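Structure first, commentary second.
Removed from the display is one protein chain of the complex; every other protein chain stays in position.
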Amino acid sequence: MAIPKEHLVAMCSTMFKIRYFEEQIRQIYTEGKSPVFDIAAGTIPGEMHLAAGQEPVAVGVMPHLQPGDAITATHRPHHVAIAQGVDLNEMTAEIFGKSTGLGKGKGGHMHLFSTDPSFGCSGIIAEGMPTACGAGLAFKRLGQNNVAISFFGEGAANQGAFHESLNLAALWELPVVFICEDNAFAISVPKTASTAIADNSDRASAYGIPGVLVTDNDPVAVYEVAGEAIRRARAGEGPSLIEVKTDRLWGHFEGDADAYRADDFKQAMLDRDPIQTFPQRLVEEGLLTESEVERLRAEATEQVDAAIEFARSSPFPEPEDALLHVFA
Amino acid sequence: MAIPKEHLVAMCSTMFKIRYFEEQIRQIYTEGKSPVFDIAAGTIPGEMHLAAGQEPVAVGVMPHLQPGDAITATHRPHHVAIAQGVDLNEMTAEIFGKSTGLGKGKGGHMHLFSTDPSFGCSGIIAEGMPTACGAGLAFKRLGQNNVAISFFGEGAANQGAFHESLNLAALWELPVVFICEDNAFAISVPKTASTAIADNSDRASAYGIPGVLVTDNDPVAVYEVAGEAIRRARAGEGPSLIEVKTDRLWGHFEGDADAYRADDFKQAMLDRDPIQTFPQRLVEEGLLTESEVERLRAEATEQVDAAIEFARSSPFPEPEDALLHVFA
Amino acid sequence: MTTLVERKLTTQKAIAEAIAQEMERDDRVLVMGEDIGVYGGIFGATEGLLDRFGPDRVIDTPISETGFIGAAVGAALHGLRPIAELMFVDFFGVCMDQIYNHMAKIHYFSGGAISVPMVLTTAVGGGYSDAGQHSQTLWGTFAHLPGMKVVIPSNPYDAKGLMISAIRDDNPVLYMFHKGVLGLGWMTHNPRATGSVPEEAYTVPLGEAAVAREGTDVTIATVGLSVHRALDAADLLAGDGISAEVLDLRTLVPLDKTALADSVRKTHRLLVVDEDYRSFGMTAEVAMTAIEEAFDHLDAAPARLAVPDVPIPYSRPLEQFVLPDPESIAASATSLIRG
Partner (left out) sequence: MTTLVERKLTTQKAIAEAIAQEMERDDRVLVMGEDIGVYGGIFGATEGLLDRFGPDRVIDTPISETGFIGAAVGAALHGLRPIAELMFVDFFGVCMDQIYNHMAKIHYFSGGAISVPMVLTTAVGGGYSDAGQHSQTLWGTFAHLPGMKVVIPSNPYDAKGLMISAIRDDNPVLYMFHKGVLGLGWMTHNPRATGSVPEEAYTVPLGEAAVAREGTDVTIATVGLSVHRALDAADLLAGDGISAEVLDLRTLVPLDKTALADSVRKTHRLLVVDEDYRSFGMTAEVAMTAIEEAFDHLDAAPARLAVPDVPIPYSRPLEQFVLPDPESIAASATSLIRG
């Protein structure tokens, strides 16, 4: 492992931050929703897609990013946004629907937009991919040495926008890296019922670009593959497609009974949970001590708690503000 | 060549019919459009996409069809419709906008629909592909031993619907054959400026289905490849993707100055025009005599002339009929 | 007063039952869409169907709306009568071509020779903070484009009868169910989402509005969850001495102009309420229709209340501000009457 220690530490600490964040949101999401669950009620209403288990995909990419790089993510965006360093206070406040949020409460958890770092997401499957191409086009045209990273689920790989985006990026040799988070399910539909082939990375050949499969839900494996793809993109060698086999530990959205996934499938995921295995490995390999791990965990907790406190104590927008910001 | 003689003869005679039809339409299209060209004027107004040069793709498929098989085609549909045996009188009358037309004058040349044989086309790029999947689904569900053939241009292969359709057909093992007519141009945009790889047949691997390239604009080559794909589909072995390198001899639509294609490119097409080379070859191989070829040509001419006469002498629909047929 | 114990169902169960009965009756009916199998539909419209009819007729699809809705069109052209589900209407942008250029136009293009007997079901509406890509109604968008019927049930009885009519119709029918009228356990409780539903199959004709509440002073015309809001508003108005008639349009295409005109001839005043965007949508169309059909009977210009022309915002106070509610409906009706 020729990975600089600070990258390993950063990945580990970011994983802690993501997981703790998702756990907190999961908890807070239930506030005001009992004894009767009502999706419209509580501190955080609406749909909530959490990414616990998918941290490695996000944190493995992060150490390779440079200022000005752009990311587009999906309906399940928190892990990616946190890894990229989107302002945690503003992001959390947005999820709480507060006026201090990234979108002043207008966007919500599926519509987090930030300019610095450049982050965007969408609730429409695969539709973040074309905008990533556009970011890449702008970088190329403006002579910026930046890359755009597009995250999407394996379910998205059967949507037309996937195909159009891959072809466009390959054709125009855009600095874009496409990262498919394959958690084997699109809501209840298993990949075997949606995708005619086993691995989306094999679809790269339809565009003449590199396609790489990462079979382990492991930050280091992602780090290595993403590093090479980002290097290529930054060097003007064009886009790449990466598929990472990852795990969605919880339901598709909060409140999902998750009855469509077998118990042993779910148990197997818990058994290999990277939030346990990755720090363990760093300790085993002597890169971190147990107490350093605990410190990282504590720091992560502290930042997330502060962000949640910021969100909680922020005011709601004024109702009439709904009418603002349709046009610039 | 283990091809039954009657198939070769049928292919040849159908090619004559198609070419003569397209030539006649081309001629008639100019009626009422001089001295000043006005797309709205004349016997046949509107856009007109002719398929001269692409006959081999259509006729090579035809001998393998059985009653009940379905075809979807594109904005450039005549060659395919004629090869399938769509009623020539009604089709021609539709192109003339007459009440005796397939669609009583409502559809026009990009919207030819027939039930027996089952033919449909669309003016929207790649959007005939999903409906072909649906035909295949119906055949499968209803236990009909039929196949659906979807024709589309190489330009269509970069549209989302291509990807979704191929994946769906492969996933559900539908009896569908996808045939890409690669004439190297989408209006003025060369394939090299639209498609990240050289051959769309290579995209079949993204769906785990056979992909075959036919490099010659030759009915026999198409016949062989299409025969195997249709056999597979009919046998329940799933879909195939075929790309045929073919030639669009004329402009994208009538009136197109065609300035974007080099003179030598255009000359090379004329030099290898299958309407010359194919009958020649049949004569050389002793399968047809010169006089038999002439008889086929004459028969084709006669049928097309009769259809045009039918169309010319048919009445226009009553203006108020525009209000009919929105709902059944 | 009836002594029969009437069977009560939620709108969601009424829809699922209608589909099941038609699948039972007609082998050509099948259902396709995302999560409509094991999951039973995100909003339960296909609950129980997989178990009963198996995976050949209850088909989970990839997230390929153009692909599978187009496949439904193709299947409808070749002897089946498919029901395709677009999970949220908000996603129409990825597959609209199949819907409006193919599903809705092929019958016309063919000069009436070919029909496209299919139902496209879709969930609409907001009010639960699902933000700007999961909360729209968009029925105005579809009703504007020719060739598809547009059905919007507001209660369990209609939901079943309209669904059976839709499936039996030889035309493409867009069946838009508002999430708020379904009676889902995980949505805000809505007593009007449960009601008496006969067990046997029955139809509610497409193109007939229903008077949801009779009144004499003002007609409140609307669809979907806003029918419930209007009924609540009518209660408020009654307390204020105003007798409001609530007209549930039930289908926007065909639009029941007769019922609208009849109601307006009685009340002489019209308020059109809509959960779709205000401009270039339902409110102006219904208001103008009333003007065209019954101008001389109107004592005032029709009024309209709809979502202002802004995307649906996420945060609760913002979203509640843009949606019509009983109070704002009552206020609009009052000012229409009292000036």
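Read from first to last, the chains carry the letters A, B and C; within each, the first residue is number 1.
Criterion: a contact is a pair of C-beta atoms (placed from the backbone, for glycine too) under 8 Å apart; a residue touches a chain by one contact, two chains touch by 3 or more.
If you're wondering where the values come from, they're calculated on a predicted model, not measured in any experiment.
The chain not shown here is in contact, across the full complex, with A, B, C. For the chain missing from the display, the contacting residue among C:Gly132, C:Gly207, C:Gly224 or C:Pro326 is C:Gly132, taking the whole complex into account.
The hidden chain makes contact, of the residues C:Tyr39, C:Phe68 or C:Phe92, with C:Phe92.
The residue touching the chain not shown here, chosen from A:Gly85, A:Pro117 or A:Gly134, is A:Gly134.
Among A:Ser13, A:Asn89 or A:Ser165, only A:Ser165 touches the chain that is left out of the view.
In the complete complex, the residue from B:Leu50, B:Ala126, B:Ala170 or B:Ala184 that touches the missing chain is B:Ala126. The set of chain A residues touching the chain not shown comprises 70, 72, 101-107, 111, 113, 115, 118, 120, 122, 124, 127, 129-139, 141-142, 148, 160-161, 164-165, 167-168, 171, 324-328.
On the side of chain B, the interface with the absent chain consists of residues 36-41, 45-47, 94, 97-98, 101, 103, 105-111, 122-127, 155-156, 158-161, 186-189, 193-195, 255, 259-260, 316-323, 326, using the contact rule stated above.
Within the complete assembly, residues 66, 90-101, 104-105, 108-109, 131-133, 140-141, 143-147, 252-253, 255, 276-277, 279-285, 287-289, 291-292, 295, 301-302, 304, 309-311, 313 of chain C touch the chain that is not shown.
Methods note: only the chains that are shown with their structure count from here on.
Chain nearest the geometric middle of the protein is C, using mean C-alpha positions.
Centroids of chain A and chain C (each the mean of its C-alpha atoms) stand 35 Å apart. Once the centre of each chain is set as its mean CA position, chain B and chain C turn out to be 41 Å apart. Each chain gets a centre from the mean of its Cα atoms; for chain A and chain B, those two points are 45 Å apart. Multi-chain contact residues, meaning those touching two or more other chains, occur in chain C at positions 61-62, 64, 66-67, 94.
Of all residues in chain A, those that touch two or more other chains are 158-161, 193-195.
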